[in-house]
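Notes follow once the structure below has been shown.
A single protein chain has been removed from this complex, and every other one stays in its place.
Chain nomenclature is as follows: A and B, assigned in order of appearance, with residue numbering initiated at 1 for each chain independently.
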Amino acid sequence: MQQSLTFQTPGRSTLDITAEVARVVADAGIDAGLCHVFVRHTSASLMICENADPDVRDDLERWLARAVVDGDPMFRHDTEGPDDMAAHVRSILTGMDLTIPVTGGALNLGTWQGVYLYEHRSAPHQREVVVTLSRAG
Amino acid sequence: MQQSLTFQTPGRSTLDITAEVARVVADAGIDAGLCHVFVRHTSASLMICENADPDVRDDLERWLARAVVDGDPMFRHDTEGPDDMAAHVRSILTGMDLTIPVTGGALNLGTWQGVYLYEHRSAPHQREVVVTLSRAG
Partner (left out) sequence: MQQSLTFQTPGRSTLDITAEVARVVADAGIDAGLCHVFVRHTSASLMICENADPDVRDDLERWLARAVVDGDPMFRHDTEGPDDMAAHVRSILTGMDLTIPVTGGALNLGTWQGVYLYEHRSAPHQREVVVTLSRAG
């Protein structure tokens, strides 16, 4: 009913983790309920995003990179590099937890929805994601 | 304990769905717990917003329209029009899932909180929202 998943990221990028989350749901054997996904970090996030056209995630990355500028002279927290503070802001804007309905024993996502782990740091990182299932009713 | 609701939107706008969500809570007959609301799309979102002055949602719309510009030349994903990619970014920033406490058998919202479905596409759309109830404890 609760599993911890570990992902190795190649640095700033989005990673489709829908299949890994769906496997935890299948293992749990719950018919109707909720699937909660949580990333135990403050410079990576979780989001639901369009899953058909990779341009969507590329465009989102460009939008975020312009809205939250790496090395912004306003940022004082830069001990780990120019992407450090930007990664915190990006994580807060896109969110560190997600809850998805479970219906008929499976994730009840829309056709074009995928679950993505978003690495906001430039360097590769190991990221831990906790998936928890709870029954409706 | 889980119901799917369908809403017809008139194009970009916010729709107060508090009463519809509250009705699912009343039907479920749970005293204390959680009410999860999820939109099965990537270009519409769910948010809690001030429910007394419509200017708040108008101001929010103006802020978002300036922050995420329709037809931004940086966006490559534009097959469905200039509002397509902006709708994805806006949905991610405002979020596609919400969880609200249930107390005494009802949604435990603050006095000024309403639950809104936010349509980010310019054209009218049919949007599906899944509401799931789970008991505390």
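Here is the rule we go by: a residue touches a chain if its C-beta (ideal position, glycine included) is under 8 Å from a C-beta of that chain, and two chains touch if they have at least 3 such contacts.
Note that the coordinates shown come from a computational prediction; the quantities given were computed from them, not determined experimentally.
Note on the undisplayed chain: of the listed residues A:15, A:65, A:89 or A:106, the one touching it is A:89. In the full complex, chain B makes contact with the omitted chain through residues 32-34, 47-50, 53, 55-56, 58-60, 62-63, 66-67, 93-95, 98-101, 103, 108-110, 112-113, 134-137.
For chain A, the list of residues touching the undisplayed chain reads 1-2, 28, 30, 34, 36, 38-43, 67-68, 72, 74-77, 79, 85, 88-89, 92-93, 95-97, 99, 128, 130, 132-135.
We adopt the following convention: only the chains that are shown with their structure count from here on.
Taking CA atoms, the transformation carrying chain A onto chain B includes a rotation by 120°, reported to the nearest 5. Chain B has its Cα centroid 20 Å from the Cα centroid of chain A.
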